[in-house]
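Of the protein chains in this complex, one is absent; all others appear in place.
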Amino acid sequence: MAVAEDAGSTGHRAAASSGAKRPSRLLRNPMSKIALVPMIAIALVVFLGGTVWTIVYSFTDSGLLPRLDWAGLEQYDRLWSTRKWIVSIQNLALYGFASMIGTLVIGFTLAALLDRKIRFEGVFRSIFLYPFALSFIVTGLVWQWILNPQFGVQGIVRGWGWESFSFDPLNNPNIVMWGLLIAGLWQGTGLVMCIMLAGLRGIDEDIWKASRVDGIPVWKTYIRVIIPMMRPVFVTALVLIASGIVKLYDLVVAQTGGGPGISSEVPAKYVMSAMFGSQNLGQGFAASSMMLLSVVIILIPWAYLEFGGKKRG
Amino acid sequence: MANPATLGATGAAMDASRGQMSSDHHRGPRPKKALSRRNIMLYGVLIVVSLYYLLPLYVMIVTSLKGMPEIRMGNVFGPPLEVTFEPWAKAWSQACTGINCDGLSRGFFNSVQILIPSVLMSIAVASVSGYALSMWKFRGSEVFFTILLMGAFIPYQVMIYPVVLLLRNMGLFGSLSGLVLVHTVFGMPILVLLFRNYFASLPVELFKAARVDGAGFWQIFFRIMAPMSLPIFVVAMILQVTGIWNDFLFGVIYTRPDQYPMTVQLNNIVNSVQGVKEYNVNMAATLLTGLVPLTVYFVSGKLFVRGIAAGAVKG
């Protein structure tokens, strides 16, 4: 906690007037730091500590139990020469890109539609949000059925007489990630829609009035005025979506198990399968260290821009 | 910025503007024209999209009402020829978990016992942290916040063993308080982000006025911030209720069998590796387990939207 005390000696509000003049302030400012102790402890001990622990053990040959038997860079060598890992990263890049765009676009569009002052808004909102509440162990199975070539969508459409119709994403290695995306969007867009809808509700009514007076089309108002105003909403949504994408695991296990073959493997699944399937903790930790590294590479510049660039009141 | 008014006046002004905001928002940006071409398009799109969202729910419900022979025929979308509630009864009170055959009901109260303290605790800690971060921040506080945010991206499973070792050293392994602590810790990143953004969006004048009046850290939090932030607390509650209620991993690792949450039974009903899968019971069990978060969504749906509005928009 020494770090916190040192760093915290000049809170920017307190800095405006000298704290020493009023004794009560001396009592108040420590309180604000004490209140942050749990968060700082959690950030340092659990998240930073856990990360360091993971990275340290990624240089060992730990199997079923964590052990400090050094193995140098062996785990990383092996990681990068394993095809499954390479495939996992490619899949995550594809899925992540498509899911990020898809979730934002669908989430925003649905929110905009609901914001057009419609009837039964509550009903529609509940319909879009309910998948968030259901455990994916089983909803993954339902999507497996719906996408099953024999008795799912393909079978139904063929039953209508369109014999050549083909839609079998889960058994085709080339498009299996899109099959996962269909279910992933189904589960995840509701929450983002709610956040977007909330953001839209916060837009000042006068903006709409002004754009109407100026005769700007609705869609143009959204793109030119509303979306730029909603930057913070998009940031919040982005963090939520991105953390979900990096941790993508349950969906894959429930729907494809990584198949056909290894064509729908993802990094989080690689980590889990190395740690608990192969009983090779070192390998799992090496993989998760690589994942963390890439998150840090993205997060640090963002945090710098977000916190370093401006002072807010 | 204008000179801060007295605390009371600012509070009243805020109330007024918020009141106006919420009543305006029910009206939306445009006057209503029933059955215009635009409206038909609008509802058409919404209904088509709704069908996509509802399809899996429909499949789950019809499957849960069928007998196993009917399910084996493979007609996923067909309505049940013979409606049976047997799978629901079985999922709730008869399905076996190893040798204990009392269904989901076995874990229901355990789940409630885990849920309530975990939700309260995580929200209490995160809201105070978010408040301190946005209003009382000191140099370096955001470094810790960034580290915390990194935690949102770590797959939980990677943290299992370090957390086991931590809990063991604290003497909390295998206890309910240990599990509550774990839920609090892993809820922190997103919750603190949510609260921090919300509090930062509140007018600074309010805070300054309170300081001038001599209000302290906790006074400002409890008298001014918390009452104004009911919606964001509801948002946090919804996120936490969903996450904690559906958690399987932490519940099974950090407690003992007599405290296992309902999701352990759900997993055992659904996830048996060998033998016949009773799809109808699986579906009924999933829907039953989802009822608690669904109820929370439904009851607090309106507050949910207003809550995030204030938090995310200006953060």
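Chains here go by letter, A and B, matching the order in which they are written, and residues are numbered from 1 within each.
The definition used in the following text is that contacts are C-beta pairs under 8 Å (C-beta built on N, C-alpha and C of every residue); 3 or more make two chains touch, one makes a residue touch a chain.
Everything that follows uses one rule, which is that contacts and distances are computed from a predicted model.
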item: Chain left out of the displayed complex - its UniProt protein name, from "Carbamoyl phosphate synthase large chain", "L-lactate dehydrogenase complex protein LldF", "TIGR02186 family protein" or "Probable sugar-binding periplasmic protein"; value: "Probable sugar-binding periplasmic protein"
item: Touching residue (missing chain; options A:45, A:64, A:93 or A:293); value: A:64
item: Touching residue (missing chain; options B:42, B:61, B:96 or B:226); value: B:96
item: Hidden partner chain, touching residue among B:138, B:173 or B:207; value: B:173
item: Footprint left on chain A by the chain that the document does not show; value: 63-65, 67, 83-84, 144, 149, 171, 173, 257-263, 272-280, 283
item: Touching residues (missing chain, whole complex) on chain B; value: 96-100, 109-110, 112-113, 116-117, 157, 160-161, 164-165, 167-168, 173-177, 252-254, 256-259, 264, 267-277
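Quick note on the criterion: only the chains that are shown with their structure count from here on.
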item: Intercentroid distance (Cα basis), chain B paired with chain A, Å; value: 15
item: Chain A-touching residues of chain B, taken from the complex the two chains share; value: 21, 24-25, 27-30, 32, 42-43, 45-46, 49-50, 52-57, 59-60, 63, 74-77, 125-126, 128-129, 131-133, 135-159, 161-163, 166, 185, 188-190, 192-194, 197, 200, 204, 211, 214, 216-218, 242, 246, 263, 266-267, 270-271, 279, 282-283, 285-287, 289-290, 293-294, 297-298, 301-302, 304-315
item: Chain A residues within the chain B interface of the complex; value: 3-4, 7-13, 24, 27-29, 31-33, 35-36, 38-40, 42-51, 53-54, 66, 110, 113-118, 122, 124-135, 137-139, 141-143, 145-146, 148, 150-152, 156, 186, 190, 194-195, 197-199, 201-203, 205, 208, 230, 232-233, 235-237, 239-240, 242-243, 246-247, 249, 268, 271-272, 275-276, 281, 284-285, 288, 291-292, 295-296, 299-300, 303, 307, 312-313
